[in-house]
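The other protein chains are all here in position, but one chain of the complex has been omitted.
Should a chain be cited, it is by its letter among A, B and C, assigned in written order, with residues numbered from 1 in that chain.
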Amino acid sequence: MAGNIFGNIFRVATFGESHGAAIGCVIEGVPPNIILSEKDIQADLDRRKPGQSEVTTPRQEGDVVEILSGVFEGRTTGTPLALLIRNKDQHSADYNDIKDVFRPGHADYTYTRKYGIRDHRGGGRSSGRETAARVAAGAVARKVLAFEGIRIVAYTLAVGDVRAEEIDLDAIDQNIMRAPDLLKAQAMIALVQEAKQQGDSLGGIVEAVVLGCPAGLGDPVFDKLEAKIAHAVMSIGAVRGIEFGAGFAAAKMRGSENNDIPVVENDKVKNRHNYAGGIVGGIANGDTIRFRVAVKPTSSIAKQQLAIATDLSSRHIEISGRHDPCICPRIVPVVEAMTAIVLADAYLIQKTIH
Amino acid sequence: MAGNIFGNIFRVATFGESHGAAIGCVIEGVPPNIILSEKDIQADLDRRKPGQSEVTTPRQEGDVVEILSGVFEGRTTGTPLALLIRNKDQHSADYNDIKDVFRPGHADYTYTRKYGIRDHRGGGRSSGRETAARVAAGAVARKVLAFEGIRIVAYTLAVGDVRAEEIDLDAIDQNIMRAPDLLKAQAMIALVQEAKQQGDSLGGIVEAVVLGCPAGLGDPVFDKLEAKIAHAVMSIGAVRGIEFGAGFAAAKMRGSENNDIPVVENDKVKNRHNYAGGIVGGIANGDTIRFRVAVKPTSSIAKQQLAIATDLSSRHIEISGRHDPCICPRIVPVVEAMTAIVLADAYLIQKTIH
Amino acid sequence: MAGNIFGNIFRVATFGESHGAAIGCVIEGVPPNIILSEKDIQADLDRRKPGQSEVTTPRQEGDVVEILSGVFEGRTTGTPLALLIRNKDQHSADYNDIKDVFRPGHADYTYTRKYGIRDHRGGGRSSGRETAARVAAGAVARKVLAFEGIRIVAYTLAVGDVRAEEIDLDAIDQNIMRAPDLLKAQAMIALVQEAKQQGDSLGGIVEAVVLGCPAGLGDPVFDKLEAKIAHAVMSIGAVRGIEFGAGFAAAKMRGSENNDIPVVENDKVKNRHNYAGGIVGGIANGDTIRFRVAVKPTSSIAKQQLAIATDLSSRHIEISGRHDPCICPRIVPVVEAMTAIVLADAYLIQKTIH
Partner (left out) sequence: MAGNIFGNIFRVATFGESHGAAIGCVIEGVPPNIILSEKDIQADLDRRKPGQSEVTTPRQEGDVVEILSGVFEGRTTGTPLALLIRNKDQHSADYNDIKDVFRPGHADYTYTRKYGIRDHRGGGRSSGRETAARVAAGAVARKVLAFEGIRIVAYTLAVGDVRAEEIDLDAIDQNIMRAPDLLKAQAMIALVQEAKQQGDSLGGIVEAVVLGCPAGLGDPVFDKLEAKIAHAVMSIGAVRGIEFGAGFAAAKMRGSENNDIPVVENDKVKNRHNYAGGIVGGIANGDTIRFRVAVKPTSSIAKQQLAIATDLSSRHIEISGRHDPCICPRIVPVVEAMTAIVLADAYLIQKTIH
C-alpha cells in the first residue's frame, strides 16, 4: 500500500535510507528446506555494489549482508528471512549543500510535496541504494527458481547510440559494461568515460531474458505476467519504459506478421520470431521471456545545472559526491532481481492451481 | 492474487467470459456521497463498445450496465458497487471450428497449459470483452477524480507508420480513430481499411495524458506511480510496451539534457520539456503525466494462418467471426479507465498521509 | 481494505444491500476442473434462507442463485465465479418509520457516523441479508474441501439457558433449531416461541467442528488458523465472542491439565481431551477443530423500545417487519460457510509450501 512491500506469496518488505543505520528486507513465503547462506546473497550484492570499475561510482559501500532469521542449520525453515545490510562509507557532509535545494532529476521536490518532510542525505529513501535490498531478495528468489531450472539473465544492450549487435550471454561478465558483445562493450566504455570527463552521464537500454520458464506461469486480466514484470521493473528508479518481445515495433506490424509462426519441438510449442516475448494472454508460453528496459542517464552530474531551492527561487548547483556516469551495469542485477521476485511469486501461485 | 482484483483502497474485482451469462465488476473503496448513475458509466462503455464505425468490429454488443448495489437515492453510500453487463449477440457457433485449435496470437494455448481446461468460445476470460468491466470501473474512478479536478485523456497517436503531428485534444472525438490530428486521422483510416480488405490487422501507439494531477500522488520504491500505471496498462490484452515522458529516447540522452529545466509558474514547479513525464521518484510532480503505449495488431484476422491444434499437429486456419482491424480506437477508453483506477487509488492512499 | 473482500488465494468479494437490486459475490482462486452447478450452491442457501420454520422469520426471500461466470460445461475454469441473487419480497415501506431513527442494537447510528449517508431500508449493507453471499461462497469452498475429505458441521449448542447435552451430528437436520440433541431441541423451540409471543428475541451458542482437517494447515504469527477463523466468524453480524477447544475454561486450568495427553492412533497424533481445539501454534494438528460462538439475541424486536432519533432526541419505537426470534438456526450455515472459506484458503496456501 505505502509502496515498500511487493509480491503476493513470495512477499518482500524493504526498508532503509541511503544515510541511515541500515537497509534491508524481510521476505516471507520462501519455501522451507532450501539450502541458503549469506554467500548466495553476497554474490549478487557484489554485482550491484558501487566501486566495481571506472564506469561506476568510486564509492565503496561494502554491502555485507547478514541473515537475521529464517535459516536453521543452513536451510530455510518456511519462516521469514530478514536480511540486514549496515550502511558504511557515508559522506553525509557531501549533502549539506543540497539541504535547501531540490536536485534536478531527483525526487527531492516530490518527496517534500508528498510527506512534508525529507531526509536530504543522499536522497534518503529515494536513493538508488534501496535497490541493494531488492538484489538481496532477488538472490533468494533465484534460489527458488534455480531449483525449477528457471534462469534470468540481463545485460546492457545499448548505451547512448552504441548498441550490441551480438547477444553472447557468456560475454556479459567479461566486460565492465555487462554488455553481451565484447566489441561493442569497448565502444560503450569509451562513450561513458567521455561523458564522465564532461561531468555528464549517459542513459541506455537493458535487456533481460528468462530461460526455462515453464508454460502456465502468470495470471489473467490484471496480473498478467508482463504486467507484474512491468510493475516490478518500472519501480526501479531510473527506468523510463519497458517493452516485451517485439514491443514498440509491434505497433508498426500487421497481424499476419506479429502473430508469429508456431513450431513444435520435442512436444513443446515454440515460435519462430518470439514476437510475443514468451508471454501470451498474460501467461508464459514456455518460450524465452524477453523484454527491454529504457534507463535514463544518472541524475547526479558534476556539471553546473539550474535548480529550484526549497523557497522556489532559482539557483545554480554542482552536485558533488561520487556518482555513476552510466547506471546500466549496476541496474542489470537489479532488473534480474525484480524479475526473479515476480517469477518466484508466479511459480508459487501456480502451485495453488494444480 | 489470481489476477482478477486490482487496486488497494479503490479496489476492483472483475468477472466474466466472452460468451458466458454476463461480465461485470465489484468496486469497493468508493467514497460515499458521490452523485452517480448508470448514465455516467454508460457513456464510457459506449466509447469502448464494438460496432461504432468501419474501423472497428461490426459486432453489436450493447453493453448495457446495471448498478446492483452501492448507490442509494443517486449517491454512493461507501459500500461496494456491483456493475453488471449481460452478454448478448453471441455467435458461439462461430467458435466451434477453433475448439481444437490454438489460435495464433491468442491465449488459447497458455490458458490450456495453465488451467488444464479452456472455455474456447470467443476466448473465454482472455477475450478483450473483459475490458468492458474495466471501463465501467474506470468511469466510477473518473467521477472520484473529477471532483479533484484530475482529468485523463488518451488518444491514438500512431497507426502503423502514420503518426499524429498535432496534439489537439478537441479533435479526438471528431474522428473514428480517436486521433488528436484530424488530417492524420484520415490517413490512419485509409490504412486500416486497406488492412481490413486484406483480411489483416494493424498495430499502433496510444498516448495518454493526465491533467491536473496534484504533486504528491504515488508512492516510493515498489509502488511508484509509473510502476502502478505500467502494471495497470500492460495488463490490457494487446499492449506490448509502455514508456513515460522521454521514454526510450532517454536512453540516448545525457543527464544534463534529461534532467530538464525547472520553471516556477504561479508558485508551481513545472519543467521545460517534461521529459520525466510528470513523475519523479515514483511521485507526481504536479506537471502533466504523459505516457505512450505500444498496441499490437489484433490477433484475430481473416487471412489464412498456420496454427497448432490441441494434439500439437499443424493446421491452417481462417478465423471467422467479426473482429477489429485496428484496436487502437477502442483501447483508448480502456487505457483511460486503467489510468483512472490507479490515480483514484493513489489519491485515496495520499489521504492517509495528511 | 474497505471490508468487502476476504481471503488470500480463495478470495471472496461480496456486494449488496437488503433492499437493493441484488446481492452476490465474486470468488477468485477457485481451482479449475471442479464439478460445480447452481444446485450445489442452492442447497446451502436454502438452509440459510428465511421462512423455513416457526422459529425463524416468515419472510420468503427465495434466494435463487445464478452463476454468471467461471463455470464451463459444468466445471470450474480457474477464472472468477460471479454469483448473483436477486432481491425479492422487499417490504421497503416497512422501513419508512425508521428513516429518522437509529434502531437499538442495529448499525444505523454507526453507519451514519462512518459514511455520512445511510440506506435505511432493512439496514442496507448492514443487514443480515449480506450473509447469503457468504453462504454462496462457502458452498464453493466446501466443494474444494470435500475433495480433500474435509467436512465442516455447525449446530445450535445452546439457546438461552437450554444447552444440548448430547452431540449427535445426525440429529442436526432433524429439528428446526439445528441442535445436536433432539430432546433439548424441543425445549429450545418452546423457549423461542415464548420469547416470540412476548415480542422479544433470544441469543444462543453455536458450535462448529471441522472433521478430517489434515495437520499443517494454518500459518504462524499473525495468520494463525484460529485467528483467521475468529476474524471470519466474528465478522458475522450477531456474533459477540468465540472460543477454541477449552476456550475460556482454559483460563481456570493448570498447565499440567491443559497440555492434554497425546495418543498415537494409526500413526496419527490425537489428544485425549482435545483442549487445544485441533490447532496448536496456529497450525492444525490433525485432530478435530472445535470452537464455540456467542450469538446475541436478534436486535429487531416487536416490543416497544427507547431509541435515539437522527436529531439525537429520544423516541419510543416498535419495530414492525418480520424478524427472527432466534437467529441461531440460520447462523449455523453462515458459520459453516465462513469456516469453509478460511479452510479452503489455508488449504491452497499450504500447497505453496510443498
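As a convention for this text, a residue touches a chain if its C-beta (ideal position, glycine included) is under 8 Å from a C-beta of that chain, and two chains touch if they have at least 3 such contacts.
The model shown is predicted, which means the values in this text are computed figures rather than measured ones.
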item: Contact residue for the chain not shown (choose from C:Ala43, C:Leu169, C:Leu183 or C:Ile261); value: C:Ile261
item: Option from A:Ile5, A:Val153, A:Ile167 or A:Ala249 whose C-beta touches the chain left out; value: A:Ile5
item: Touch residues of chain C, complete complex, unshown partner; value: 1-6, 8-9, 14, 102, 104-107, 109-111, 113-116, 125-126, 130, 158, 160-161, 195, 200-205, 215-224, 226-228, 230-232, 234-235, 237, 240-248, 250-262, 264, 267, 269, 276-277, 279-286, 294-301, 303, 305-308, 312, 314, 349-350, 353-354
item: Chain B residues that touch the omitted chain in the full complex; value: 9, 29, 31-32, 78-79, 220, 348-349, 351-353
item: Hidden partner chain, residues of chain A it touches; value: 1-5, 8-9, 11, 13-17, 20-26, 28-29, 32-33, 66-70, 72, 75, 77-82, 84, 114-119, 124-125
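The criterion applied here is as follows: only the chains that are shown with their structure count from here on.
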item: Chain whose mean Cα position lies farthest from chain B; value: C
item: Chain centre separation in whole Å, for chain C relative to chain A (CA means); value: 46
item: Where chain B and chain C are represented by their mean Cα positions, the distance between them in whole Å; value: 39
item: Averaged-CA centre spacing for the pair chain B and chain A, given as whole angstrom; value: 26
item: Sequence positions of chain B contacting 2 or more other chains; value: 1-5, 8-9, 14, 114-116, 125
